[in-house]
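For this view, one protein chain was removed and the others were kept in their places.
And then chain A:
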């Protein structure tokens, strides 16, 4: 469950957006910090160098002026001691003893003349001897037993001796380390919080988009009355929603217009047809013989006109994706069995054989009236166009969420000039005496249910029609109860 959520989250755009945004933010702040760090460390070095140079100058001055007597060591040592207390960036060492500064004077022969600092200064002298000390500007000096180098400034005193003032870079480094550590903590916190905020807001925003998408797809297949959710804010997403809604308004309007036209056309034609039919029926009860025969023919013609009217209007509506569906769960397998049962006598009357290959329940979610008529059209089509002693093979199977209905025959197949347009309105074979609406109707109904149709001639002769319809998922039951009455009245 959790991993599933994790997977869907990682696939979402919100996740990607927040990942990239966080990455960009983290890199940006890191670069800024690196520059800042360099600036700060240089500044600290500059300050301590300035201090060292100044102090060593003063000490050199003091050393030059002080008389070289027994007090010389004390005086210069005192001054050096005093100076070491003014160390910049100073942190007391753990022992409470100041080992971060040393003062050293070498005699003319290079031996240790004066030492102020922790220990006896031999290690320092060794380090100075090994290093090349020529410049007056402060340089780094590595002393054994210390990990951290000293920054050392030196000055030559007139009598051939040389004064060295060293300052450990320990405090400087410690300051920079604490700076880095604090920054890293802060940086991590900011990056994490930023990522969370970005993820949350984009997910909310994209959640709106997803809501709109879901609502829009629902509207497409069920009804045109509902609208996508809008929010009070006037951002891009709200604009998208309102644009979609405006578009839906327009579509609903056109569909409504189409319905009004087809309904009024149907109404205006049906009322007179009803009256005419009734009159003919009445004439039939009175008449006999030849007269009655022509009246009966007239009634049959009238029924054909009505049927034609119905089919044309249905096809017209379906072509405009405006068929009104009243869906229920239908078992295609059972429907085909009753349909075969219904058509079998007519088929064998005409010398046709019919076979049905279907194993199990294949449930779809469809308008039962339209679906029945669609299947009847397929059967009628075979019945009308096949020469005697042909075989119609009907196969039904469920595959990858779709019901596939295959209708094959070993007749002459479709005439080559119409094969490509067989599902279009008013397209019919040269020998056909129908309206050319049957297969157009089949296509229209399949389309209205989210399915498709295919027609081709088989390689070994005969025609093949394939109707594909989405299987019933078992979740869309909203209006199944509203048709209960109809099915009730149909079965009673």
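Quick note on the criterion: contacts are C-beta pairs under 8 Å (C-beta built on N, C-alpha and C of every residue); 3 or more make two chains touch, one makes a residue touch a chain; residues count from 1.
Quick note on the criterion: contacts and distances are computed from a predicted model.
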item: "Cytochrome c oxidase subunit 1", "Copper-sensing two-component system response regulator CusR", "Branched-chain amino acid ABC transporter, permease protein" or "HAD family hydrolase" - which is the UniProt name of the missing chain; value: "Copper-sensing two-component system response regulator CusR"
item: Option touching the unshown chain, where A:249, A:291 or A:341 are the choices; value: A:341
item: Touch with the omitted chain, as defined above, among A:383, A:418 or A:471; value: A:383
item: Residue of A:34, A:278 or A:359 in touch with the missing chain, whole complex considered; value: A:278
item: Selected residue (touches chain absent from view) among A:21, A:148, A:240 or A:266; value: A:266
item: Of A:249, A:307, A:399 or A:417, the residue in touch with the unshown chain; value: A:307
item: Chain A, residues in touch with the chain not shown (by the definition above); value: 262-263, 266-267, 270-271, 273-282, 284, 292-293, 295-297, 299-300, 302-303, 306-307, 310, 313-314, 324, 326, 338-339, 341-343, 345-346, 349, 368-369, 372-373, 376-377, 379-380, 383-384, 434, 438, 479, 482-486, 488-492
